[in-house]
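Missing here is one protein chain; the remaining ones are kept as they sit in the complex.
Labels A and B are assigned to the chains in the order they are written; within every chain, residues are numbered from 1.
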């Protein structure tokens, strides 16, 4: 694996999931693989689970890790080609990235979308430039439009939870939120479930919250949340802002919050969320505090997902 | 030791002090105890000595350490049950703590009081919720009302300094300050000296600065600072805001600043302070720069105090 930016970087999802679950059984089984290698984790935006789980994963492989918060610990970066840098940005990615490529063996980057400029965001301008200039494997810690470490965790969690000999029904449902959020987690989950190909996959959301077809193609769209939830084995709850008229909140109808009542028509569905979750806005307390919620298991699997990916980036096929 | 939140978590203070002093002699004597264990240090408020000394202590035991500044590196946390999270907090402790419990083996937490809501502060709402939901040993790095790592350090420092075959006279004196500060260090010092039981313990402060009796019971209160200092072997200098009418500054009389003149009536007392200290506000330069001051020794003992406590939390009886 050369970089890890999207599911397209993965040859075999099942093999990667199996590798992650093997690390879950024996965290230190490849403790020398990363000896004398160093992972840089560059955060252009804040993080908790991603930062902690990725650092732990790399250390489990014997790597050294340095976390670096750009803007806070260092410099505001410039990404525009031929910029005359007389404004607030103090360093161009063309100058910063090659040096990070000299200091580290693998470079993890988190960079949120602007939600202002869809063309830039959906071209993945920032992380693409890091890949272009760093000269070492780049690991997405969530980029403008995708969050592949989260999605791999999600597939791992579904696979270890669902034991029946049939295709699970997986429902991705939009939920209300107080802020305009990226489409990353939803895009990425759709992309991975479709690529995995082992589920009946339904997406439900209010009008105006359509996602980019390049990620959702293969899923069934059901505008009625109640109908979508019927018979679900897994319900993935997530807010996102609008894609077509970009980065807005049009409808924040609290009726879309997932409640225990709504779960009744499901197949005793497991409820998933990437966290952090706004309780009683996206998801009710009663669900999060019930046995149906697998959000903690999901988040703790982040370590094994990251460990599997980093081991591949280190050349361990 | 299951958690370390107050002196009540300690079976035997003398044994813990002895353990700390043994680490001071040989820092790396238990270098494998924490192998493949990880300590998370979660700071909801800033820290220097506590952060550094605790990280060093854990590394001396062979642990890996990750420091995490909540709010700065990550998210503002919600602590209220049943909150409808449509405001500024982005994650509930009920969701964050269990995941930290999966990522770490021991969880250190610093959380200051609001100084607005005495009931919440004195119920130790924040750290209690972390203990309830994390599922792993919790180590206080200073909580709303107590600072037990500091107090253990204080007892260690007194014990290694005082060589006479009698009970030392220890005086805790209030000092002026420019800001309203927590009562933690004073509460905790009182609680530990009382539990230790090997000193004559006097507390002096202006009217209105009474501390909670549950911590001070056993100490003698002397309203006159000069009288209190008479014959003192140790003088612990510390500001705190009012407890009864909560979190205020009523009297900031500079006459309460400890000076060399005031030390004259003591038994050539050693002067202690938890640091950081406001020079020439709480304590005069002449004292801090003299041989009477043991504040550096005290702060450097923070490493050994933390190391003794963490070794117990790791199950090393």
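Some points to look at:
Here, contacts are C-beta pairs under 8 Å (C-beta built on N, C-alpha and C of every residue); 3 or more make two chains touch, one makes a residue touch a chain.
Owing to the predicted nature of the structure, the values given are computational and were not obtained by experimental measurement.
Among B:6, B:30 or B:47, the one in contact with the hidden chain is B:47. Listed for subunit B, the residues touching the missing chain in the whole complex are 28, 43, 46-49, 51-53, 55-56, 59, 69, 72, 178, 275-281, 285, 288-289, 295-296, 299-300, 303.
In the full complex, subunit A touches the hidden chain at residues 36, 38, 40, 64, 66, 68, 70, 72-75, 78, 82-87, 90-92, 94-96, 98-100, 102-103.
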